[in-house]
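Below are the C-alpha cells for one structure; questions will follow.
One chain of protein is taken out of this complex; the other chains stay put.
Chain naming follows the written order as A, B and C, and within any one chain the residues start at number 1.
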Amino acid sequence: MNRDLTQTVARIAGVNPRACMRCGKCTGACPAYDEMEYHPHQFVSMVETGRIDELLRSKGIYTCLSCFACIERCPRQVEPARLIEAVRVLAERKQGADHLRPQDIPARLDPDMPQQAITSALRKYRR
Amino acid sequence: MQRIGVFVCWCGTNIAATVDVQAVSDALAKEPGVVLSANYQYMCSQTGQDLIETAIREHALTGVVICSCSPRMHEQTFRKTVARAGLNPYLLEIANIREQCSWIHKDRAQATEKAIILGRAAIAKVQLNTPLQAGQSPVTKRALVIGGGIAGIQTALDIAEAGFAVDIVEKQPTIGGKMTQLDKTFPTLDCAACILTPKMVDCAQNEKIRIFSYSEVEAVSGFVGSFRVTIRKKARYVREDVCTGCGLCTEKCPQKKVPNAFNLGLDTRRAIYIPFAQAVPKVAVIDADYCSMLKNGKCGVCAKVCAAGAIDYTQKDELVECEYGAIVAATGYNPIDLSGYDEFAYSRSPDVVSSLEFERLMNAAGPTGGTLLRPSDKTHPKTIVFVQCVGSRCSAEGKGKTYCSKICCMYTAKHAMLCREKYPDTDVYVFYIDVRTPGKNFDEFYRRAVEEYGVHYIKGMVGKVSPEGGKLKVQASDLLDGRQLHIDADMVVLAAAIEPDKSARPLATMLTASMDTNDFFTEAHPKLRPVESPTAGVFLSGCCQGPKDIPETVAQASAAASKVIGLLSKDSIVCNPCVAQPDELMCNGCSSCEKVCPYGAITYLDKEFRGPNRTTLLRRVAQVNPAVCQGCGACTVACPSGAMDLKGFSNRQIMAEVDAICR
Amino acid sequence: MQVNSEWKPTIVAFCCNWCSYAGADLSGTNRLSYPANVRIIRIPCSCRLNPMFILRAFQRGADGVILCGCHPGDCRYTTGNYYARRRMTLLFSMLDYLGIERARTRVEWVSAAEGAKFAATMNDFVQTVTALGENRRLEDLRCKA
Partner (left out) sequence: MVFSYFPGCTLKNKGARLDLCGRRAAEALGFTLEELPEWQCCGGVYPQARDEIATRLSSVRALDAARRKGQSLVTLCSACHHVIRRVNGDMQRDAQIRGAVNRYLQLDTPYEGQTQVLHYLEVLRDVIGFDELARRVTRPLTGQRIGAYYGCLLLRPSREMCFDDPENPTILEQFIRAIGAEPVYYAMRNECCGGYTVLEPGGRAQKQAGKVLANAAACGAQTLITACPLCMYNLQKSVGGELPVRYFTELLAQALGLEVES
C-alpha cells in the first residue's frame, strides 16, 4: 500500500481513479488484453488501492498500445490509459530503468521502418 | 416598545451538539426589545409549541424569534403556533441555526458565535415586522394534466373519481404513452396492453375527463387556483367528432412508405393512420409531412373512401383557452438517442436495437407479430447479447446521463427471461455493472431469470460490437472470471438510458417550475413533498420527476391526484401576504415597476391628492393587485423613487439584518 | 485549542429563497462545511437585492458580499435573476469607481439541488476575500456629523 504514490500517479495522469465504478468497459475494449498481466480495470483498481509497486514492476505498462480505446469509451472519465502512462513515466523516471536503451535499437531496425516508430518507442520506453 | 421573545431549539443534538444553546439564549436575551429568551429540546414538538404559545400570552409578546432549523422546514408550523396564541403569524422570524450553522461547522465556539449573530439579525428584522393579512383567492375547480401516459391517465382518473373536472393534454394522437408500446410488464409478466387499455377507455368514457389529444400546451399564465392555459389543438385534418375510427382510410391511402413511429421505425404505415388498434380517441390523423394531398394537392383518396365524411384537408391548428385550479406535469420520458454509441454499432447494424425496439419486436401487435426476428434478415436470432447501462451512470462529458435509469435491470431480466421462455434454443447473455432490483418481488424475478431460465449474467461490459459477415462480434469483459470474451451474437440489445421528454423544459419555463440539471422536474421537498413542484399549484406525476417503473409511477400519479383533490376541494386559498406595496405619496407613476413585473400585477390609477393651497392634484400612481403579485420584489429595486417596497422583506428589514450581521 | 487571532472576513450572502437558500440548506443536510463567517440573508428572489444593500453592507464593515440566485432560466419568478444580473453588472462598475475591489462582490447561480456547489462557492469566495484582506470601510459621513 502506498497512498502517496497513488496521489502522484493520479496527479500525473490528471484523472481520478476513485471515479471508477468497475464496469469493465475498458477491459472489454482493450486490444492488448492478452498481453497485459493486469487488465485495464485491475490497473485502475490497483492504482486506487496503492499497489503501485507491483504495477511499476509489471511488463504490462510497456504493452499498452496507447490506442486510446479505453479513454474514448470510459463512462467515468477515469481513462485507464492515462493511469498506465503515468505509472510508466514513474518507472522510467528512476535512474537506469529505461525499458529501451538507444544501443538496443540498431538490432531491432529494418530498412523500411519509419523514423516515427523509433522516436515514439524511445519516448514511450525511455526517459 | 417591542416585546420580543426568543426561543432557541436544540433539535435534540442536531443543534445542541455544536452550538452552545444556553449561551445563545443568554446572549440574545441582552438584545434590545427582548423580554424573554428560552431554549428547549424540540421546539417543534407539542410541548415546545405550547411553551411558545404560553410565553406569547404571559409576556404579551409583540414579536417572536425562533432559532431552529431552516424556515423552509418549519416556518409554517411556527406561524400556526404564533397565530394560536393570538399574535399575527407574520410577526415571527426564524434564524436558521441548523442547516446553515450547526450542521456545517465543527468548531463549537465558532458555531455558537455564528448562531448568536444569526439570532441578532432575526431580532433586528422582527423589530420592523408588521402584521400582515393574507388575502384569499378563488379556486377554479378543474385540473389540467399534461401528458397522457400511464402517469397522466392515473392522475386524471383519480381526480375525476373525486368528482372534479380534469383535462388531459397529450401531444400524440392517442393517450397511453410509452406503456402502449410495451409487451409484458415485470415482475408479474402480465401484458401491458391488457392492464392499460381498460384505463384508457375509462378516461374516454368518464364524463369528468376531457381529452385533448394531438395537442400541446402553448402558454400558461396566472397562479395557483386560477391558471389560464392556452392549448394548441394541432390539425389532424380529420374531424374528431365525425370520424368513426373504422380505419378504411388507413388501408386505402396510397402513401405506404411512412416510418411507423409507434413501432420505432421498424416498419411502415400510411400517411393517414391510427397509431394502434386500441387508440383513444380512435380517430385517424393525417401525417402532413407525407400526405401528397397536403403537400401538392394531388390524391384525396382518404376523403373519397371516408363514409362519414370526416376528412378535412383545410383544418387548421386551433387554440383553446381554459382556466384551471391546478396543473399536473406528467410529461414522461424517452430513451436517449443511441447514435452516439457506435462502439455498439447501433447505427451500423439493424440487428443492434434499443430495448424499446426489442419490446416492439417481442410484441404480438408489433411489426413481426410477436415472433422474434432479426430486423436485417428476418431470421431467428440464436445468440442474443444484452448490454446494460448504455448511457446511464456516465459522467463522461456530453455522452450520457450521470444517473441510474432505474428500470433497465428489471426490463432486461424480463426480456432475457421471455427470450429463453419463447425460444429455449437461444443463448442469452446479459452484461451488467450492478444488478439493481430493489422492489417488491424484483430480486426474486431476476434470480428466476438466472436460476430457472439459464440466462448468462456476466459482470462486465461490452467494449466493442463489430458487424461482420451477418454476425455481431461482441468483445467484452468478464470481470469475475478475469477473461476477455468474444461472442458471435445474432442480436445485441442496448438498455438505453432514459431522459425526460424534450417538451418538459419549455413547459417548466411556462409553469415557472424548477428543474434539475438533467431536466427532471424538482419536487418541493425530496422526501416530504415528493409530488409537488415548489411552484404552488403545480404537481408532478411519473417519470418527469425522475426515472420510475410502472408501479412507482402509478403510486406517484395517485399521490399527485390526492394533492390536486385537496387543493380543488377548497373554495379559496390563502395568498402570500408578502407582496409589493407602493407608497403613493412617493410614487410618480413612471411605469418602471410595471415593466419588470412578470405577472402583470401592477396597474396605474389617476388618483386625487391634496396639493398646496387647498388645491387637488391628479397624479398617476402604481397599484399592486395582491392576488396576482407573487412577491419577487423586482419592482422594489426598479422603482427610482423608492416608493415600492415588499411586505415581509422591506428595505428597512433587510438593512436591519445587514447591520446586525456586520455589527 | 489554537487562539483565533488571525483575521477573518465578514461575508454577507444574499440567497434567493427558492434556489440558493434551499441549496444552502442542502449543503447543511449533506454536512458540507464552509467557513462560519458566511452569514446568509434570505430574500425572496435575487431581483429583490437592491444594490443599496450591498453598499450598506460595505459601509457597516462587510469584507465581501455574494448574491446567489437560481440559474438563468430557472427563476421561480421567470426573469428575476436576469434583472439581478443586469443590476449587479452596473453595480460592479460603480464599485470599481469607488475603489472597492471587484472580487469582493460576486454573483453565483446555485440551484436547490446544488448543495455541493453552494459550499464550494462559499469556500472559494471566503478564500478570495481573505486574500484581499480587510476592506476599506465606506464611511457614511452623515453619521459623523
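The working rule: a residue touches a chain if its C-beta (ideal position, glycine included) is under 8 Å from a C-beta of that chain, and two chains touch if they have at least 3 such contacts.
Only a predicted model underlies this, so the values are computations on that prediction, with no experimental measurement involved.
Within the entire complex, contacts from the absent chain reach the displayed chains A, B. Within the full complex, the residue among B:421, B:444 or B:468 touching the omitted chain is B:468.
Interface note for the absent chain: among B:57, B:348, B:422 or B:595, the touching residue is B:348. By the touch definition given at the top, chain A reaches the unshown chain through residues 11-14, 31-32, 35, 62-63, 65-69, 71-72, 79, 81-82, 85-86, 89, 100, 105, 108, 110, 112-121, 123-125. Interface residues of chain B facing the missing partner chain: 341-343, 345, 347-348, 396-398, 466-469, 473.
Simple rule for what comes next: only the chains that are shown with their structure count from here on.
Rounded to whole angstrom units, the spacing between the C-alpha centres of chain B and chain C is 30. In terms of their C-alpha centroids, the spacing between chain A and chain B amounts to 46 Å. Within chain B, not a single residue touches two or more of the remaining chains.
Contact residues on chain B toward chain C in their complex (touch as defined above): 70-72, 96, 98-101, 103-107, 109-111, 113-114, 117-118, 121, 509, 512, 514-517, 522, 534-535, 578, 596, 598, 630-634, 636-638, 646, 649, 651, 654-655, 657-659, 661-663. Put simply, chain B touches chain A in their complex at residues 343, 389, 393-397, 399-400, 433, 459-464, 475-477, 479, 482, 484-485. Chain C meets chain B in the complex at residues 4, 10, 12, 17-19, 21-22, 24-25, 27-29, 31-34, 36-37, 39-45, 47-53, 56-57, 60-62, 70, 73-80, 83, 87, 111-113, 119.
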